[in-house]
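Every protein chain except one is present and positioned as in the full complex.
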Amino acid sequence: MTASADDAALDQARQQAQAARLRQVWATPGGWRYWSAVNNSEVGLWYTATAFVFLLFAGLLGLLIRVQLAVPDNDVLSAELYNQVFTLHGTVMMFLFAVPVFEAFSILILPEMLAARDLPFPRLSAFGYWCFLIGGLFVCGSIFFNAAPDGGWFMYPPLTTDLEQSGIGADIWLLGLSFIEVASIAAAVELIVGVLKCRPPGMRINLIPLYGWYVLVVAGMILFAFPPLIAGDILFELERLLDWPFFDPARGGDPLLWQHLFWIFGHPEVYIVFLPAIALLAMIIPTFAQTPIFGYSWIVLAAVGTGFLSFGLWVHHMYTTGLPAISLGFFSAASVAVAIPTGVQIFVFIATLLVGRATFSVPMLFACGALAIFTLGGLTGVMVALAPFDWQAHDSYFIVAHLHHTLIGGVLFPIIAGIYYFYPFITGRKLSDRLGRWAFWLMFVGFNISFVPMHFTGLRGMPRRIFTYPSGLGWDWLNLVSTIGAFILAAGILVLVLDVLRPKGRQPYVQRNPWRAGTLEWLTEMPGEDWGVRSVPIITSRYPLWDQPDLMRQVDEGRFYLADAEEGRRETLVTSVLDAEPMQCLRVPGNTFLTMAAAGLTGAVFIFATFHWWLATAVSAVLALVAIVAWLWTGTAIIPEKPSKPVGRGLELPLYASGPDSVGWWAMFITMLGDMAAFASLVFGYFFYWTIRPDFPPGPDAGPGVAWPFLALSLILAAWALTLAARRWNRQGLSQNLQLALPLAALLALAGTAALLAGPWQAGLQPQAAVYPATVWLLAGWTACHVVIGAIMQLYGLARSLAHRLTPAHDIDIRNIALYWHFTALTAVVTVAVLALFPKVA
Amino acid sequence: MAAERALQTAGGLWTLIVSPTVWAVHFTLCYAVAAVYCAKAGGGQAADLLPVRAWIAAVTVAALAIILWSGHRALRQWSAGAVDPPHDAATLADRRRFFGLATLLLAGLSCVATIYVALPALFIGDCR
Amino acid sequence: MRLTLRRGLLILAALAGGGLLFAWSGLFNVAASGGHWPITDWFLHWVMRSSVRTQALGIEVPELNEPAMVQRGAGHFAAGCAPCHGAPGQPQSAVVTAMTPPPPALAERIAAWQPNQLFWIVRHGIKYTGMPAWPATGRDDEVWAVVAFLLRLPELDDGTYRRLAFGDGATAHPLPPDTATLERLLPRCNACHGPGRAPATAPALAGQSGPYLAATLAAYAERRRGSGIMQLAADGLTPAAIAELAAYYAGSQAGSPPAAGTDLALLPEGEQIARRGVPASGVPACASCHDAVARYPAYPALAGQTAAYLAGQLALFQSGARGGTAYSHIMAMIASRLDDAQIAAVSAYYASQPPRQRAAALP
Partner (left out) sequence: MGGTGAERRRAGWRLAWPAGLALAACSGSQSALDPAGSEAERVAQLFWVMLIGTGVIWSLVIGAAVYAARVRPGPHDPAISRRLIHWGGIGLPVLALTALLAYGLQLMPELRAAGDGLKIEVSGEQWWWRVRYQTADGRSIVSANEIRLPAGERVELTLASPDVIHSLWIPNLAGKVDMIPGRVNRLVLEPTRTGNFRGVCAEFCGASHALMAFAVVVVTRPEFEQWLSQEAAAATGASSAELRRGAVLFEQVGCGGCHAIRGTAAAGTIGPDLTHLASRRTLAAGILPNEPAALRRWIAAADTIKPGVRMPSFGMLPAADLDAIVAYLASLE
């Protein structure tokens, strides 16, 4: 025994002890407590699996549609059931598969791609998942009670606001999906902060995997695209529930406002589902070309450019609504322009294949199939971007063909490529190559047989969403062919499902990094450990596994950061936004049932509201608030037992950070951007009515007057100022001043709320009477809700201070509350300006 | 203070989106003015769009000027292409060059997209 | 011994098994002859009273003082309730008093209940007693009429009760020859539809067409039109009897116009709806069917009924509880397009119109 051998043995023992501690800290609980897990590997897996179950359900609905349309004058489904089936098919595919699967996949793999232990807010991910599951089951289950929504997945009023013609299905759609949208936004916030703040040291922003860029762009788009729909949902439900006439032309409303709000969401949404799929290809293609992506900057250009341009396309869903040609022209221009970045991505992939040495495998097969299908979908997209052609194609089977080309080619095929590619990452085993080829060819051939003919079916005059058609119009054989193709496609998916589900217990684990990829997620052991990465490495390349020799061994030996969990806490690194310099050792909360309870109770609020069980709704709302406050109280802004700790390699990092250095501040900031987007949508509604109605507002004195709104504004601004003062006093060590200021601020805020609502109340504005009073009440109510939530936050801050969980040195809470109040003050200023002053100048 | 620092470190991210933001503002200004004009101005469907077309020309020139300025700055930041991509070294210089190139490319795209958005004003003369 | 989850479950299973064994053995005696033990009797009543108290919470009580309503309830009470519960001057029979539990004589019990609780009992009946639920769903208006009568019951003497329940027994129209059936049935019908009673107590039948009346009676008899009152009245009527009754009432003189008290302000709008309809919401003019020059025999006349009756029927159509003849789906569709104000207006209008005799039959 030499000394160095002793050292080596000692070193090995130390490593094993570290690994044991890490394993214990990150262990997934067993038994029924398994469902309290919040770790990204568990939640991501549930999330992905659930999204796929919804995909299969919606696929079955799609087959029902094809069965009904196989022959003319068919009566397998009644008109009523058919309308529910196609509405649910679209709704589930878009809201319960396409968007969530991206978030699910990202929660599953993004931390590993960034060599992070977890996302910064694991409990938020878990909350999002349970919301998604509850809302999804609620929406899907409705069809078994003949209560599914039946107005088409974009739910145009006034068909869907007519209580006679649309039953509870419309409420289920609105409330169920609003609930899921909230979960989506939560996931988006999480992913943005994850990409910006949880990268490994050294991974400067020019080195992040392309998937990270796409996640950043897409999550940003969600932040600005979903809130308009939530705003629209609020208008919609107020009309259905309380008869506020936002879409009723007889009382000054306009059905087109819904179309604007829906498509301001709806078109970016198409890119929200498409970009992540392209991101998967951007990970897969370099691996199989065994070369770095050629044109990294171009992909970034394409992702960011698409993200922006996609917000200028929404009216191309409204070309036939009779808007002036010049307006259509702008959107036509943007719709054409967005083809450029989309094309760039495709050419970057081809260029990468050219530079590298392509090896072919099932993921590549699906990637190429995706390219072939999506390119056609993109080209027909350019066709319908031209308004004159769209006037013919709109709402016909041409559009059905186009959108399935983009969504199946641009989302489903890449995702299946991703399944084959990442399956070993998740389970440690590979899927069958032979079954994969069968699945691909069945799906590819079936898809083309099914959907290519639809272009012609549509141009030969077949509108979409018809449950039957007469024979002799030249659609008969085209439809029959489409139905046959749909079943071939379904057979391919069945093969895939069988392959995924077949027991693989006897199959050996594959070697690590089976595809010889270059990115960090392939550091994972086979089978994977719950800790994600043994130690957080220092990165100097876009493809560290290719370019940093010996990286895997050093990571495994714990040579990098956070190789240990001495205090038995879950920890991950927080780094700076651009250059990924280590900034903080972030402690993330562990497993809990609180998030499940909070999601269940929040879900109960929405579900009870659907059935108008108001007492149960109110009780659930209070309980949900209690659960959320309990979760915040126990799981956030925890004061560490020491200010800092060594994280390895001689680096000492703080354990606590507040303000812009903390992830919580960024999450609040990003959330409030989304909140502002929703508010902006409501203000847009106000000015939209002003544009189209000469009597909106009815006169300079029609509104809530000037006195009440300005009184409200002064009170709210005073509450804001006091909050800021409280933050300052706290920093100066004057906790007692904070404890005085916050309750006073809450009082002022509540008084401001009362004054804000007193304006329209005193003016006798009847929201049911016409759209103007309804809009005034809406804006006042929105702001009032925000101020009341702000007051609750102030009281929460007071309680935290009294409990010594908010101290001069540990001030996360008050800084986040102050940040919230900046946005609330802005909301109040805009609301008062619009309500009190605009009628004077209009 | 910390907020300022955050903004400075994120500076590359903000300059990256200057030109697409200009496109978005330009788009909004064109669309909103045309929509309000056609809805509010007399003349109904046959209303002559001349004032709107003049407005679009003006905002287009302004938007293109800002985009070109942004592109020019990006060009310099990219070192005028002195070093070829892929800019994948873990250095401050390569990070800057990467941002320069990406910003430049986005400026180019925004430039094309802005011109596209202005094109309808060339072809369409009334509110029909 | 510690009580674990497992042991607890075992104990529960044993208890359940024992209970099943006891029931299967037949040792439990279900004879009614012995009555309940006092403790059982107390417990069952306590459960019943608690249940009624809680279940009746939140039921809103309408105006119950209307004489027509009391008369309507009285007529049904005599036919449907008195056989078990007895009535003033009509003690309970020996047969019903041998029931377990025996149906109570009601007069002294009414005061123990609130109107909403009485409503709940009459509407839903009571399990494990002989008290049935109201035979027709969606007819709360009829249940309230019975409640209105029950509230008056404690103060009624024999004669007042008979006048309330049966009227003065007058017939509206000279009887045709060979009238054995009619003589037997008419007093029951006239208790509500006879002169001096209709249209306040029940709709006026005079002036309706024979085919309409026959089809309506058949609809009651076949349960296609829900009514706890009329189903009882129409039960067991032979087709011949239905035809005789229909012919008799179709040929009888229309009664006097309904009492005053209609809201005159409603009449212009009501007339507009009756004559022009509400085209914007797809409501055709009522007159196009109900007042046609020569009305189609399947359609009823509306003039001369009370506003309350007409509005009530339209509300039943809206709620889907109305049913009726093979033509009733037309009215259900139209009624669904009316709002409450329109219903009030058009009902007031027709209530203000004098009943009209049928014009000549079809060419």
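The first chain written gets the first letter, and so on, giving A, B and C; residue counts start at 1 in each chain.
In the analysis below, a contact is a pair of C-beta atoms (placed from the backbone, for glycine too) under 8 Å apart; a residue touches a chain by one contact, two chains touch by 3 or more.
In this text, all values refer to a predicted model and were calculated from it rather than measured experimentally.
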item: Where the missing chain makes contact, among the chains that are shown; value: A, B, C
item: Contact with the hidden chain (one of A:Thr380, A:Ser450, A:Ser620 or A:Ser658); value: A:Thr380
item: From A:Ile350, A:Val626 or A:Leu802, residue that would touch the chain that is not displayed; value: A:Ile350
item: Positions on chain B where the hidden chain makes contact; value: 45-46, 108, 112, 116, 119-120, 122-126, 128
item: Touch residues of chain C, complete complex, unshown partner; value: 277, 279-280, 282-285, 288-289, 292-296, 298-299, 326-327, 329-330, 333, 362-363
item: Those residues of chain A which, in the complete complex, touch the missing chain; value: 78-80, 83, 151-152, 156, 158-159, 162, 165, 249-250, 253-256, 291, 294-295, 298, 320-322, 325, 328-329, 332-333, 336-337, 339-340, 343-344, 346-360, 364, 368, 371-372, 375-376, 379-380, 382-383, 385-396, 456, 459-461, 463-470, 473-474
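Here is the rule we go by: only the chains that are shown with their structure count from here on.
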item: Geometric centre distance via CA averages, chain C-chain B, whole Å; value: 75
item: Centre-to-centre distance between chain C and chain A (centres being mean Cα positions), rounded to whole Å; value: 57
item: In the complex with chain A, residue positions of chain B that touch it; value: 2-3, 5-6, 9-13, 16-17, 20-21, 23-24, 27, 30-31, 34-36, 38-40, 45, 49, 52, 85-92, 94-95, 98-99, 101-102, 105-106, 109-110, 112-113, 116-121, 123-124, 127-128
item: Chain B contact footprint on chain A (complex, rising order); value: 202-207, 292, 294-298, 300-301, 304-305, 307-309, 311-312, 323-334, 336-337, 340-341, 539-542, 576-579, 659-661, 691-692
